[in-house]
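Omission of a single protein chain aside, the complex is shown with its protein chains in their original locations.
Now for chain A:
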């Protein structure tokens, strides 16, 4: 006669230490675990609710500037090192892990318009990575600040290593990745510089709109995009020493950002309160439109993973948009005292967001509002993963959707949004009415293609 007994070997069952978890034996017979979907739904619901409860995105603020912060940049290799430039010409280098400042430099007279970390040599060498800070300002100068490794600090009384003079006030600077070349913009010109030369290598221009922002493509490092005050976004190839194409939009773009994971995707922070993503191979229409802000968007940055975008707006809010799948913002961050946001930036690990605003503070936010900080055990991680998956799975169910999408905003923003919505509805209504009375098919403008006015080649 056969007798079935539970048999467990001593070896397998014995724990090596008391802290080790006991092996869990489970029976996966589906009959023993009925109603899987309802159960998971309830779990998902609870998770979404708890997520809202524990959503505490604000980590802290870095104070010390005595004027509005106009530029922010992250270090080329150090996660916790960022530099900020304010409107009174002061540059501060911060230590994010300790939330304090490393050093302060009185760099320019007037605005610090651009800041960028680089390595101090014309040829790239990884050992020297990030020991140079280049700044440009409205005083028509580009200044090189040598930083002392390993802490990346700068003596407050030390002079810049180099000063290059430009013809006009600079509006923006960006450095090519892993090379000695950088680009600045001033009035209508984009100038390409070599670190070791005091005159620009190339001067590029197309049209007469003054260039407000330039950005090197982080992947195809020879491509450069600039946005100008005459509503244009101009693309250059610095190898060819020539612009390649120009996109003119309905309203001007305040800032641009390249997706660091997709060489041809670009985001435009537009004056018309929307964020646009373009595939530069086909500029005739936007790739996506993200509308949620109620004020002009002043700055945009891609998360290093390429999955999110963060925008800072004139409406005093920061919003996070996913790059794909949905068009609405995933998060909106705001505080009572935060003023117009001039600059926003993801940290290089994509977990945090920095925002520089008019109120002289740099604020540090979590990119995922309800994320737990600190070390998590494996089981905790697994659990959060599971919960995330459940949220993802049931995100379309009305109940969960409302909870996840609901955010409290200030009255001001709420009202503006309401009005915006009403206006939008009215416009649609009008189109429909016109169509009804003329007997034509209602033709709502395509928000993707209507933004592009013209593409010059």
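The definition used in the following text is that a contact is a pair of C-beta atoms (placed from the backbone, for glycine too) under 8 Å apart; a residue touches a chain by one contact, two chains touch by 3 or more; residues count from 1.
In the analysis below, contacts and distances are computed from a predicted model.
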| item | value |
| --- | --- |
| Missing subunit (named according to UniProt) among the choices "DNA-directed RNA polymerase III subunit RPC6", "Ragulator complex protein LAMTOR2", "U3 snoRNP protein" or "Trafficking protein particle complex subunit" | "U3 snoRNP protein" |
| Touching residue (missing chain; options A:52, A:146 or A:177) | A:177 |
| Hidden partner chain, touching residue among A:72, A:105 or A:390 | A:390 |
| Listed residues A:106, A:165, A:242 or A:444, member touching the removed chain | A:242 |
| Identified contact with the non-displayed chain, of A:39, A:197 or A:337 | A:39 |
| Identified contact with the non-displayed chain, of A:280, A:344 or A:364 | A:280 |
| Contact footprint on chain A, counting only the chain that is left out | 26, 28, 30-31, 33-41, 43, 77-79, 177, 218-220, 223, 235, 237, 240, 242-245, 260-264, 280-281, 304-305, 307, 324-326, 348-351, 382, 385-386, 388-390, 393-394, 396-399, 457 |
